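Apart from one protein chain that is not included, each protein chain of the complex appears where it belongs.
Right after this comes chain A.
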Amino acid sequence: MQSPVRFHSATTFEEVVDALDELGSEARLIAGGTDVMIQLARGELSPQVLLHIERVPGLGTVAAGEGGLHLGALVTHAMVRSDPATCALAALADAARQVGGWQTQAIGTVVGNIVNASPAADLTPGLLVHDAMVHLSRRGSERTLPLDQFVKGRRETAREPQELVTGITIAPTPEHSGEAFVKVGRRKAMEVSIVAVATRLVVDPSTGTIADARVAVGAVSPIPHRAPASEQLLIGQRPTADLFAAAGRAALEGADPIDDVRASRRYRLAVLPRAVAQALSRSSDHVDAARSVA
């Protein structure tokens, strides 16, 4: 029989980085535990210590600051969907609203979602659209990486075993922008995404053309990624249904989805362009709505 895992609930930042420094990959950080506990139960993890960080002070806030909006490592999905600073960012808030069910959202963290690095991590596309930066700390040093360099593969990140992710910063949202998140799953909750799409459009009010376009897709390749072909097609154009459909088709470039019990590859490839087009159309509606309010 395997030896039991020790559970340690840290109460200070120093305690966490010291323990990580000493134990390295023998310590497994646990925030909400919604990924960790399942992986433990499946026998996919066998750490010596579960290092619980939920009681570490200072990591649980959403704060506007230099360089954008900072989400601490203990910010949960429930906070993202309800915090005044994030609830209007549809690419994030609508994703947070659709992570599992209310229970998962109440304890699951955004940082846990990205560190777990599932191809279907729902917050990752929205964070990519917002140019998220990931902050890592270890005893005596810190570093910051763009999210697209942080996630390296399925369940693989640039994080060193001694590092704690302290939070994420998202860049300030430009004016005249609208964003959306579309999740494809069989049920209305409790689904691992079959396809997930986050988009953001900035429309120049003087010309009515798209000044900036962001399209990020999840669950169609080992790493959620931006879809540059779609983005290039959109920039400089007027938003129309045909354009969005074409951008949707362009998102197939770089998509290499799996065939599994949840959905066939063929289905994922069929749905992806439609989901991208729908997200773009909603983003465009949001720009219009923002303008008519202003």
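The criterion applied here is as follows: a contact is a pair of C-beta atoms (placed from the backbone, for glycine too) under 8 Å apart; a residue touches a chain by one contact, two chains touch by 3 or more; residues count from 1.
Everything below uses one rule, namely that contacts and distances are computed from a predicted model.
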Task: Protein name (UniProt record) of the chain left out of view, among "Phenylacetate-CoA oxygenase subunit PaaC", "Ferrous iron transport protein B", "Xanthine dehydrogenase" or "Acetolactate synthase small subunit" - done: "Xanthine dehydrogenase"
TODO: From the listed residues A:133, A:182 or A:287, report the one that touches the chain absent from this view.
DONE: A:182
Task: Among A:10, A:110, A:123 or A:263, residue touching the chain not depicted - done: A:263
Open item on the list: Using the document's definition of touch, tell me which of A:158, A:171 or A:190 contacts the absent chain.
Closed with: A:190
Task: Footprint left on chain A by the chain that the document does not show - done: 1, 101, 182, 184, 186-190, 192, 261-264, 266-267, 270-271, 274-275, 277-278
